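With one protein chain held back, the other chains of the complex are shown just where they sit.
In this document, chain identifiers A and B correspond to the written order of the chains, with residue numbering beginning at 1 in each.
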Amino acid sequence: MTDTPSTRTAQPGGPVSTGAPVVAMRGISMEFPGVKALQDVDFRLFPGEVHALMGENGAGKSTLIKVLTGVYTATAGTTQLQGGQVAFSGPAEAQAAGVSTVYQEVNLCPNLSVAENILLGREPRRFGSIDMAATRTRAEELLGRMGLTIDPGSILAEHPIAIQQLVAIARAVAVDAQVLILDEPTSSLDQDEVAELFRIMRHLRDEGVAILFVSHFLEQVYEIADRMTVLRNGRLVGEHLTKDLSRLQLVSAMIGRELGVLEEVERLAADASDEAGGTPVLEATGLGRRGSIAPFDLRIGAGEVVGLAGLLGSGRTELARLLFGADRADSGVVRVAGREVHLRTPRSAISAGIAFCSEDRKGEGILGDLSIRDNLVLAMQAARGWARPIPKRTKDELVEKWMTALDIRPNNPDALVGKLSGGNQQKVLLARWLVTQPKLLILDEPTRGIDIGAKAQIQKLVTELAAEGMAVVYISAELEEVARLAHRVVVLKDRSKVAELDGSASVDDIMHLIATSDSEQVAS
Amino acid sequence: MTTTTPTKRTVPALSRLPGIPGRVLPVIATFVLFVLLFGAGSVRYEGFTSGQVFANLFIDNAFLIVLAVGMTFVILTGGIDLSVGAVVALSTMVAAAALRAGLPAPVVILLVLAIGTGLGVLMGLVIHHFELQPFIVTLAGMFMARGLCFVIGVESISIKDPFFRALATGTIELPGGVVITWSVVIALAIVAAAVWVLHRTRFGRTIYAIGGSESSATLMGLPVGRVKVAAYAISGLCAAVAGLLFSVYMLSGYGLHAVGMELDAIASVVIGGTLLSGGVGYVLGSLLGVLVLGVIQTLISFQGTLSSWWTKIAIGTLLLLFIVMQRLFMRRTP
Partner (left out) sequence: MSTVQTAGAAGVLERVRGSRLLWPLVALVALIAANAARNPGFLSIRLQDGHLYGSLVDILKNGAPTLLIALGMTLVIATRGIDLSVGAVAAIAGAVTCTTIVGSSDPTSPAAALTGIGLALALCLVLGLWNGFLVSLLGIQPIIATLVLMTAGRGIAMLITDGQIITVRNDFYREIGAGFLLFPISILIALAALVAVALVTRRTALGLLIESVGINPEASRLAGLRSRTIIWTVYVFAALCAGVAGLMISSNVSAADANSAGLWIEMDAILAVVIGGSSLAGGKYSLSGTLVGALIIQTLTTTVYSMGIAPEVTLVFKALVVIAVCLLQAPKVRERFRRRRRSQDPTSPSSPSTSGSLAPEEDSPAPTAHEPAGDAASDSKQKVAQS
């Protein structure tokens, strides 16, 4: 079969994508029991281009990638690599054929060292023995390329998710691949890290590598991508050159309608910020934990959104975990609504009206083998105790309400959460806590990996909840998001609180603060 | 059911002592406690502190050491092998029967090794390709191996082969008058080989990777299937070797040999600090684990006059003491 560009909406053009595609997928369909994840999708990838695969959560992006790399066997359709028909039986074969992939969830071995995770399966050897010194040097070199200076001998699990993500990327770019696939590699990265990654991607592209890139950050896509393919509900919507498609067009292609919510969020946030202040829902004095975060004071009023900003490893998550009793504080006092509480366990925090969405969705959030319904009611059920099951009627109503409110797909409460797309898992997690009607909601990276429509939805929800009087702690690596939503921003640096800014603070202010305290540190 | 939702491994959050990586702590704990246990024996009983008592730990447990090495491979992948005790029995039975039938010793040895490895491969293939749970498949393997013993014969068969007899009686004298057997040499050689394989080959690192996260290992493009099957093959091979050592030790083949020995092997591995969930542990830890069990046995034999039930209770109590102390030791280190 020959390529038939006449049916395409966008012709290959410009400096990139001359010649034949490296990857050409035709008529790909993929069915899971009860879900048609992909229906007759065509996709092609040219050498020397960065190609963004766009679509909402659950659109089928990751599935298409997994079909390409042989993780799944498509129900129908064909894949060609360099013009030759391929059907990989698994990632190992795909890798051997020059397709290097970073999958969406960090897929590394937490028990092994960073160096091993990068080089596993291709360690330098001498006389049949792995050459440890060479492995280490090689790993250091690859990490250096990513701008990372961590110890290659350290165990992967000791590092935060963002570092793990970078390690996964380092592994993928360590080989001379002709195709590099990056499924949401930037979801937990800082600006600087993203910049570093893009530098590498551009470099590889210029060397002729074909790069497939998935991200929900439109700015990133417009910055790096030459071309994009848009999926919606498992169907192909179109293929376009980036320069031919405005953001608005892209968004409406992705969600199939105009996006009105975004502007609404801006307005709501502005409204809500006027109501800031009031009785403190939570007041922490001198709260801290050795080796985790230095003692800090924090006051959160009803209806207030407090943002936590800081670089990776600055202690954002650690602070949140103390407030939730997930880790036990070894100093300080917490008062909820004026009364002192002892947050020994999450359970005690929950009964004090605190809720916490962990950033580690897979490890600390969802229960993959349970249905959406069970996941949704779990926290509420746990709080009621086992002997008082939630009546079926109430349960159905709650599930129905929140599944609709957050637009969780597939719209089937019996679907197993482990099989949902990443974004939808996040929504289920959020809904689990909203069901309990907490007084204080702690959200750690709630919009990571979430598509822009849903992101806007969640941001809107946060402002609405705040307007109704809920106190919210909002953690995000995206400073814009924090600056936009928060009435107050707490800046963290090196595991201690360094400043508190009011709602008028801009991204630049926060950045400046992080930077200056940095230089202070260096100076001292 | 379990394969599609990899949950995050809870690698014990051990911080480090200066210079010691957190994950060797359990091995060190085992070592320290082993020394304490041995010391306690020395204080309590006369003649406990001789080099020969120590050497006897190896002599009497050579087969268990080999078994524990094989088990370590399997447990590191996150699996388990319950068949090993039965494979030991089968090996003794096959060896005894074949020798009685007049086959030359080298052929018998090869035959036994082939049977053990073959069973391991078979179980590994079933586990990997049909995604059945290792516990069940190897439990069935255990029934199968024991059953085959009885198919060969229900009586104990003694071994008269000169080579086996020579191995059984042959000793090596170490400086200091301490005597060990060839079994000990074989067992320690296997330990050394296993350490090398696990730490210095891609195959070995893949074993760890699979234990860390099988789905990740697959997505990383590692040959998960082959390595997993190989782990069970190694366990089968080790069980066969252990069976040969055991036939040398007992100079007989019997279907009721080594009943429950799989649990001893698993206990040794776990005592040595290996996590049953896979991905974390060391062969040397397993060796220490065997020695701990050995010391417990030795303590009891030195005590002498225990009835069989007090022996059981004592073993249980010492085991308990040990794991609780190990646990507390690891908790306290900040």
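Some points to look at:
Just so we're on the same page, contacts are C-beta pairs under 8 Å (C-beta built on N, C-alpha and C of every residue); 3 or more make two chains touch, one makes a residue touch a chain.
Fair warning: this is a prediction, and the values are worked out from it, not measured in the lab.
Every visible chain touched by the undisplayed chain in the complete complex is listed here: A, B. Per the touch definition above, the residue from A:75, A:191, A:412 or A:506 contacting the chain not shown is A:75.
Note on the undisplayed chain: of the listed residues B:24, B:97, B:111 or B:132, the one touching it is B:132.
The chain omitted from view is touched by exactly one of B:87, B:168, B:194 or B:271, namely B:271. By the touch rule set out above, subunit B reaches the unshown chain at residues 1-2, 5, 7-8, 10, 126, 129-133, 135-137, 139-144, 146-148, 150-151, 154, 263, 266-267, 270-271, 275-276, 307-317, 319-320, 323-324, 327. Listed by residue number, the positions of subunit A touching the unshown chain are 1, 7-9, 26-27, 29, 40-42, 73-79, 81-89, 93, 96-97, 230, 235-239, 249, 252-253, 324, 326, 345-347, 350, 356, 358, 363-370, 374, 378-379, 381-390, 432.
We take it that only the chains that are shown with their structure count from here on.
Partner subunit A is touched in their complex by these residues of subunit B: 1-2, 4-9, 11, 15, 21-23, 196, 199-202, 205-206, 208-209, 211-213, 215-223, 279-280. Those residues of subunit A that touch subunit B in the complex are listed here as 71, 90-92, 94-96, 101, 103, 107-112, 116, 120-121, 123, 125, 128-130, 132, 155, 157, 171, 291, 360, 362-364, 368-369, 418-419.
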